[in-house]
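All protein chains of the complex are present and in place, except for one that has been dropped.
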Amino acid sequence: MSIQPPNEVFDPYERLEALGLKLDTRKLRAEWFHATRRSGDLLFTSGQVAHNASGPLYRGRLGAELTVEQGQESAQLAMLNVLSLVHQSTGDLRLWRAFKISVAVSATPDFAEIGEVVNGASLLLVNVFGPIFGAHLRTGHSNVALAGGSAVEVEAIFQARN
Amino acid sequence: MSIQPPNEVFDPYERLEALGLKLDTRKLRAEWFHATRRSGDLLFTSGQVAHNASGPLYRGRLGAELTVEQGQESAQLAMLNVLSLVHQSTGDLRLWRAFKISVAVSATPDFAEIGEVVNGASLLLVNVFGPIFGAHLRTGHSNVALAGGSAVEVEAIFQARN
Partner (left out) sequence: MSIQPPNEVFDPYERLEALGLKLDTRKLRAEWFHATRRSGDLLFTSGQVAHNASGPLYRGRLGAELTVEQGQESAQLAMLNVLSLVHQSTGDLRLWRAFKISVAVSATPDFAEIGEVVNGASLLLVNVFGPIFGAHLRTGHSNVALAGGSAVEVEAIFQARN
C-alpha cells in the first residue's frame, strides 16, 4: 500500500525556493482588471502568460518556432505568474488548493502534443502544493495566436482549503 | 398550449440505454487530475475528448478530414465521457442538472458551422436529462489542433438539482 505524504509537508514557499523559482513581486498592473476575484470558496484569476521584468518570453508557436520543452517551460512560467497573482492579492498561498486550470497553447495545425505542454503547468502545481492540494481539473486548448505572440496562456481557479 | 413533459420522465440511465449509449466504466486515470470537483452547488469537470477502449476516435479537423456529422458524433461521444466522469465520481447522474458546456472544435479557418458541431453535445444533454434539467449555457470555440489530434473537446459544469 502506498502512502501519500501528508500535505503539510508541502509548504508552497519552501517548494518554490527548492525549485529555484521566484514569485513576481512587481506591482501588478491593475487599471480595469482584477488579478484575482473571489466568489464563495473559489478564487478566479485572469489569464497569464510567461514574462519576466524584460517582457514576454517564449514567443512563437508549438510545432514551428518552439519545441515541446520550451512550451512546457512557458506553461510553467505562466503558471508561476498565476501563483504570483494569488500571493499578491491574498497574501498567502497556503490558504488555497488548486481547483482547475485552462491552458491555451499557440500551435500549428499538425501539433498534437498539447497535453505534454499543459503538463508544464500541471506539474508545477503538484510540485508546489503537493499531490492532494495540487491535484486539479484541467482543459487544454490550442490557439492560432496569443496576446503579444506568447506561446502559452494559463488561467486558474483555486479553492479555499477550509 | 404545449405542455412540456415533466422532468421525472427523464431518467438519465434509461435515456442512455434507449439511445444505445454506454457510460465508460473503466477506471479513470487520476494522477494529478481530478475528474470532477465541486464548489457550492456546481460540479466542474475536466475536458474530455471522444475515445473508447481502443483509443481516441475522430482525429482530424472539421472543414478538412471530418464532416459535420462526424463532428457532431465526436461532440456527442465527448459529452458522453463527461457524463461518465460525473457518474463515476458522484455515483448518480440524477443528482445533477446541466449548467454550462464549453466545446472546442478543431477546424480549418473557413469552417463556419461550429454551432452545428456543438449541437452534438447539446442534444445529448437534452435527450438524457430532458428539456428542463438538460437546458444549459454554452460556448463554442475552434482550435487549431486538440490534444492527440482529437476533433472535439467538451468540458462542462453541472448544478445540484436541489
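Labels A and B are assigned to the chains in the order they are written; within every chain, residues are numbered from 1.
Going forward, contacts are C-beta pairs under 8 Å (C-beta built on N, C-alpha and C of every residue); 3 or more make two chains touch, one makes a residue touch a chain.
In this text the structure is predicted, and so the values were computed from the model without any measurement.
Chemist: For the chain not shown, which residue from A:Glu73, A:Glu113 or A:Glu153 touches it across the whole complex?
Modeler: Only one listed residue reaches the unshown chain, and that is A:Glu153.
Chemist: Using the touch definition from the top, which of B:Leu16, B:Val49 or B:Val144 touches the missing chain?
Modeler: Looking across B:Leu16, B:Val49 or B:Val144, the contact with the absent chain belongs to B:Val144.
Chemist: Need a quick check: the contact residues on chain A for the chain that isn't drawn.
Modeler: 30-37, 39-40, 44-47, 61, 102, 104, 106, 141, 143-149, 153, 155
Chemist: Mind listing the chain B residues that contact the chain we can't see here?
Modeler: These residues touch the chain not displayed: 40-42, 63, 99-100, 107-115, 118, 122-123, 125-126, 131, 134-144, 157, 159.
The rule is simple: only the chains that are shown with their structure count from here on.
Chemist: Please compute the C-alpha centroid of chain A, do the same for chain B, then give the distance between them in whole Å.
Modeler: So the centroids are 26 Å from each other.
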